[in-house]
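Left out: one protein chain. Kept in place: all the others.
Every chain is named by a letter (A and B) in the order it is written, and numbering of its residues begins at 1.
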Amino acid sequence: MKVALFATCLTDTFFPETARAVVRLLERLDCSVEFPLDQTCCGQMHFNTGYREHSKPLARKYTDVFGSYDYVVAPSGSCAGMVREVHPTLGESPPRTFELAEFLVDVLGVTDVGAWFPHRVTYHPTCHSLRMLGVGDKPLALLRAVKALDLVELPDATQCCGFGGTFAVKNAETSTAMLADKMRCVLDTGAEVVSAGDNSCLMHIGGGLSRLRTGVRPVHLAEILASTEEDPWLATR
Amino acid sequence: MINSAAREEILQRIRNAKVPAAPQTVRGYNQTGPGGVELFAERVADYRAIVHVVSDVPEALALLKGKRIVAPQGLPAEWLIDGVTWLHEPLTIGELDQADGVLTGCAVAIADTGTIVLDGGEGQGRRALTLLPDYHLCVVRQDQIAASVPEALRRLEPTRPLTFISGPSATSDIELNRVEGVHGPRTLEVLIVT
Partner (left out) sequence: MARNPVTWLGSPTFPKAAREALQDTQLRQNLRKATGTIRGRREAAVAEMTDWEMLRVAGEQIKDDVLARLDTLLVQLEETVTARGGVVHWARDAEEANRIVLDLCRAEQADEVVKVKSMATAEIGLNEALEAGGVRAIETDLAELIVQLGDDRPSHILVPAIHRNRSEIREIFQRRMGIEVSDEPADLAEAARVYLREKFLTTKVAISGANFAVADTGSIVVLESEGNGRMCLTLPDTLITVMGIEKLVPTWQDLEVFLQLLPRSSTAERMNPYTSVWTGVTPGDGPQRFHLVLIDNGRTATLMDSVGRQALRCIRCSACLNVCPVYERTGGKSYGSVYPGPIGAILTPQLVGDMHDPQAASLPYASSLCGACFEVCPVRIDIPSVLTHLRAEVVEAKGRTPESVAMAAAAWIFREASRYEKAQKAGSLARFLARDGKITSLPWPGSRWTSSRDVPAPPAESFRSWWRKNRCQE
């Protein structure tokens, strides 16, 4: 199956290991992955901050770049949500775009992707995967099938971590208060790794955990699923 | 007194908004439900009201003996048992405030929500009668129990003064927890007649 990877600007620029993990994972599952080099950003930051007009050419560009693909996969619930739910309101007919977990479970029909990850992990369902895309328990099903992984439930999991794009700087104190509660829940689980399907939220949660020197690592779901006994995940952040 | 300029301006502004017509409302929700005496009794009791299922009303009314009870017009004569001081209209606000309680029938009841509806008809009286006394005993006939809210509304005449009662007076205003007993009757007792 031919799949286009929409890396998202944040992951492409700051978290290349996540995008490489998606490639590894999808190729392991017999997909042929293409990365159109013309891609940039879905326009979410602009749209959500009120710069709707600036987001329009970016939505147009997305359709131009990915329009010929049957399947586009993004390692981000919020960028996939932007494409699927918002691009049509900007006059676009975007190609079918999936968040990674839904692509694996719904399109490829797998929950056991043959991964191995010998760590204690807790999972934060990001708001846009949860409420915009309705990804539900799919990421948890994928994690449960990972060998050697000790999955611990995150208390108050569905509460927002406080990232919210430019909210994190425009309302920095409120964002930090939300983050503080999320971090407390993460720490309560005793997990070594906090995972999520969005690097944006992970950057926020991980940034807070790093500031407090908690030693808990943020790891994108794709990196866990890509990890195998032969070729295990290595900490990069 | 009526400001017709304001009226015209508001209506004109609404028309200027040119809001498109809405789709026909889809009433796909439940019109009825399991209903029944048992469900109604259970749901009324959930509000911490006192519930009895009885077959003989006058006998059950013995619990009122020795009390001064407001009797709205139209109560069945056999309910006015001996041993109770019955207070009849006309009654002042002060007299209602001093009464020990009030006995009424009802117009409709709702099993799903444990609600009693009064409409000011026979045996219910004007609204103040069931408001000022601190105790309300309400008799509900089995055939008056509608299964659901939609069913109950169909049985009611909307232009009568209606009071929907679900348990005794309560408040959620302190830490969002329900506490029974504020301004309305603090005790609600329900006799369901089968």
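One rule holds for everything that comes next: a residue touches a chain if its C-beta (ideal position, glycine included) is under 8 Å from a C-beta of that chain, and two chains touch if they have at least 3 such contacts.
These numbers were taken from a predicted model, which means no experiment stands behind them.
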item	value
Touch list for chain A against the chain that is not drawn	7, 9, 11-17, 19-20, 35, 37-41, 43, 45-55, 57-58, 61, 127-128, 130-132, 158-160, 162-179, 203-204, 206-208, 210-211, 236-237
Residue numbers in chain B that touch the chain omitted from display	1-4, 6-7, 9-11, 13-17, 19-30, 43, 46-47, 93-94, 97, 110, 112-115, 120, 126-128, 131, 149-150, 153-154, 158-185
